[in-house]
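Below you'll find the structure, written out as structure tokens, and then a few comments.
The complex appears here minus one protein chain, its other protein chains still in place.
Order of writing sets the labels: A and B. Residues in every chain begin at 1.
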Amino acid sequence: MGSRLLVVFGFLAAIGVAWHGPFPIFSQAVAAETGQSGRVPVPAPARGKGDACVADTDFMRRNHMAVLNHQRDDTVHEGVRTKRFSLKECIDCHAVNGADGVPVTVEDPKHFCRSCHDYAAVSVDCFQCHASRPDTAAMSVSPDEAAALSLRTYLAGVTR
Amino acid sequence: MGRAMVRIIYREIAGGAAFWGPLAGLGLLILVGLYSAWYMEHYGHIVTGMGNRIVWGIPHVFAIFLIVAASGVLNVASIGSVFGRVPYKPMARLSGLLAIALLTGGLTVLVLDLGRPDRLIVAMTTYNFKSIFAWNIFLYTGFLVIVAAYLFVLMERQMSPYSKPVGWFALIWRVVLTSGTGSIFGWLVARQAYDAAIMAPLFIALSLSLGLAVFILVVWTICRWEGRELGSGLLSRLGRLLGIFAGVVLYFTAIQHLTNLYSAEHWGVEAFLLWDGGVYPGLFWLVQVLLGGLLPIALVFHPKTASKPGAIVSAASLVILGGLAQLYVIIIGGQAYPLVMFPGMEVHSVFQDGVIASYAPSLPEFGLGIGGVALALAITLVGMKILRFVPQSLADKTVDPPPAAAEAKAA
Partner (left out) sequence: MNKLGDTERPEVADAREQTDVSRRAFLRAASALGGLALAPGVTLYAFGQEAEVRPADQAVTSQHRWGMLIDAGRCGDGCNACVTACADEHGWDADAASPTDAHWIRKVELRDPEGGLKRTLPMMCQHCASPPCVDVCPTGASFKRADGIVLVDKHTCIGCRYCMMACPYNARSFVHEPLADQKPYAPRGKGTVESCTMCVHRVDEGRQPACVEACADTAGGAMLFGDLNDPDSEISKRIASYATVEIRADLDLDTGVRYRNI
């Protein structure tokens, strides 16, 4: 029983080593498979707005989750609403338009986050609660209108 | 002087159709439970009968039943280890196994009913220690570890001197745990039916009663299936203890309601629960008090029935039924009665203020609850099969040999 287990385990270990390890012939074959031949989709995220992201691509690829997690705690608990790592700002810049010119939601595979997350098979939890596209109506009022509204409210309050 | 030392032999239960058949049935119920949980999580709680007024429903009735019974079923072991009652010692191992099994079943139901069960890791790593609920999470998981340790010292011969201190520790942990479960409701100032210090001792009494009832059912069933003797004297003894515990539950219930009835502030909720609340008074008087309290007490103490195993087992089943009804009245009845935000006023709103909330339990809720019970029973069954939890015999002369025989032997 024990020796049988050892044989099976050893076989699997050998395959694993061959796949990744010092025998390039296997990993090259894999690379060719997943490369430009098209058998496995390679993520091709759409370009965001503007010249560059708020941090360089390599940093964002590895750390966007940590950065978002930190920002969300700052925003929710401390009321810090800096724009650099705000999820809303990310979505505003990285919105991908569908055929009708309207930004797609996370249901659509073209959504920016899905283009990498589908490939990596890492589920994205954010959009159960967060809107996955910019609010086309933006704020319910423009900033100037908002200030005027607030002023009218204040006046109505004090002059009663 | 002392009792003859009869060595208790424990043996695994037999395999075969008698094991795999029930296990398959339980497995099916567990699958139904898992499917119900997935269904509720995938479509949201809108598929259940729970809403914004009745936020805890049938799954919670089952979960709290299992958790409360888990704490109480260990009492059989405590009576043996801590209080030194010899006839209870052979049953200690099974009592420990049942404690682990019932608690696991209860926790599973509770966790799978969460709005975000995928955040279980968050629940286990982020604590607000002002919350009795947070303490309960800690107490429940700790209980599993402690009972595992208790079973180890009970089952490993060399560790048997430690069974008393570990038994004491488990007893104290259990009292804290069950008081905590009662305080989940008792510490809610907002609701008329809760906000009472007596909820903690009421739940302690409920745990002792329900735990022993479950134990009686399981030990009687497994002894019958395996053809192992269960002494009628032992069973009657357990029955009488069950009667005492059921009586204590009735006592605390009576004190809770009498106290509420004395203050005008609580007349509304008491009238609702005890008189005109529809299903709640029915469950309270008929199922909880009569079927679940007075009838079992009569069965276990009346001379005509006290020595009959059938009567004891019936009493245990009735106590369980009464316990479920009591939890339903507490958990759901307590939520159905509206909050009193404007005392003396008639209140009306689109958010069901001021009205009795209606609750119609749905199939997924029952599926989940029963799945949890099935999980607990399956763990017990598998445990009894793999390890030596069940004594070869629980005959009266084995567990409680008469002292006269010992003296005759010594002479």
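As a working rule, contacts are C-beta pairs under 8 Å (C-beta built on N, C-alpha and C of every residue); 3 or more make two chains touch, one makes a residue touch a chain.
This is a predicted model, so every value here is computed, not measured.
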Filtering B:Phe19, B:Trp56 or B:Tyr150 for touch with the omitted chain leaves B:Trp56
Among B:Thr126, B:Gln158 or B:Ser263, choose the residue that contacts the chain missing from this document, as touch is defined above.
-> B:Thr126
Per the definition of touch given earlier, which of A:Thr57, A:Asn97 or A:Gln128 contacts the omitted chain?
-> A:Gln128
Tell me, which residues in chain A touch the chain that this view leaves out?
-> 72-74, 76-83, 88, 91, 105, 107, 128-131, 133-135, 139-140, 146-147, 149-160
Given the full complex, what residues of chain B touch the hidden partner chain?
-> 41, 43-46, 51-56, 114-117, 119-120, 122-123, 126-128, 130-134, 137, 184, 187-191, 335, 339, 341-342, 344-353, 357
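Criterion: only the chains that are shown with their structure count from here on.
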How far is the middle of chain A from the middle of chain B, if each middle is the mean of its Cα atoms, in Å?
-> 46
